[in-house]
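Here the complex is missing one protein chain, while the rest keep their positions.
For chain A:
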C-alpha cells in the first residue's frame, strides 16, 4: 500500500512539474495492422500518459508518440517486446521548447529594435552599428553589410548595400557623416536606409529602381570624428589622424580627394579645420571609399550629404568654371530641390559648389565627377544657421523626409538615363 502511495505522489509530482523535461518523441514506422492495433491500445494505457502527435491510422504513415520521462522505460520495453522498432525523434522536448522560446524572443527583440530605434534622435556610433545589423537581419534578401576598411583609429567602416541581385549592376553611392559634427546627416542616413528597406516592394518607383540598380550607403563616413564629437568636442569636423610635429589632429576629409588637391579653398596648416592633409587620399577613410568605387567600376551616381546651409550642389568646387554637364546637372538639381521644398516649404539653393558656397579644392564630388560618375551631387541639409550643426532632434525626421524626395528624384533620373 505504501509503495502505491509513493508512486502516486511521484506521479503527481511529475505531473505537477511544469514543462516537458526529459520527455521524448519517438517515431514508429508501422509495418502491419497488428502493430497499429497495438499502438492504439497504448493510447488507452492511461498510466503511461503517452501523447500521440501522429495517430496510428495506416501502415503508410509514421506514428509519432510523445512519451513522458517517467514512462520512457516501460513504453520502450513494451514496443521492443512486441517487435515494434522505433527511433527517437526528439531527445528532450523541453530543451526544444526552450530553444524555440528563445528564438521567438530574439525575433521579437529584433523586430522591436529595428522598429524601435528612435529615428527622431541622435545616436552614437555603437548604436548605429548595432542597428545596422538588425536592419540587415530583417531584410536579408535586400541588404548586406560590407566592411570596406578601417578608420585611422581602427574602427570598422561599413557600407550597406541594397541589391536585388545581378552581378555588378550599375550603382548609386550615398555617403553621410564625412564631417563629424554634421549630426543630422548620419541621422538622415539611418532614416533613409530604413525607408528604402521598408518601401522596397510597396513603392513602385523605388522597387523598379532596385530591380535594375544597386544602392550603396556609407552612413558614418568618418567614425573616429563622429565618436570624438560625442565624447570630446561637439564641433569636431575632421578625421583624427595624427599630424607629425603638431599638437592638432585631423584632416578635412572633404579637402583630401584627388581633385585639384591642395588648391584654393583648402588650408595647408594642420590645425585648420579645412586642412587638406599631406597628400590626396592620405586619409584612410577617403582611401577606403576610393578603393571601393574604383574596383567596382560601375557607379553611375555619387551623392555626398553634409550640413548645414540648405543647398544642393554639383561640381565643380575646385574651379569656378562650368562642368561639361552643367546644364543637365542644374536641371536635375532644380527639380530635386523643388521636390524637397514641396514637403515643408524648406527652401534650397541650387548651383555649383564654387558659385553657391565657396571655392574648395579636394572635394569628393569633384573627384567622382572627374572619375566619370556624371551624376555627382552634394547636399547641405538644414538649417541656414539658426541652429547650424546642433539641429534639434525633432527636425531629423522632417529633414530626412524632405531630403528623401530629392534623393529619390535624382535616383529615378539616374535610372532613366543610363550611360
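Everything that follows uses one rule, which is that a residue touches a chain if its C-beta (ideal position, glycine included) is under 8 Å from a C-beta of that chain, and two chains touch if they have at least 3 such contacts; residues count from 1.
Just so we're on the same page, contacts and distances are computed from a predicted model.
Student: According to its UniProt entry, is the unseen chain "Latexin", "EF-hand domain-containing protein", "Replication protein A subunit" or "Trafficking protein particle complex subunit"?
Tutor: "Latexin"
Student: Looking at the full complex, which residue from A:213, A:266, A:323 or A:336 touches the chain that isn't shown here?
Tutor: Here the residue in touch with the unshown chain is A:266.
Student: Can you work out which residue in A:71, A:134, A:274 or A:288 touches the chain that's missing from view?
Tutor: Of the candidates A:71, A:134, A:274 or A:288, A:274 is in touch with the missing chain.
Student: Just checking the interface: what residues of chain A touch the absent partner chain?
Tutor: Contacting residues on chain A, toward the hidden partner: 121-122, 153, 230, 233-235, 237, 242, 246-249, 252, 263-267, 269, 271-274, 309, 320, 347, 349-351, 354-361, 384-395.
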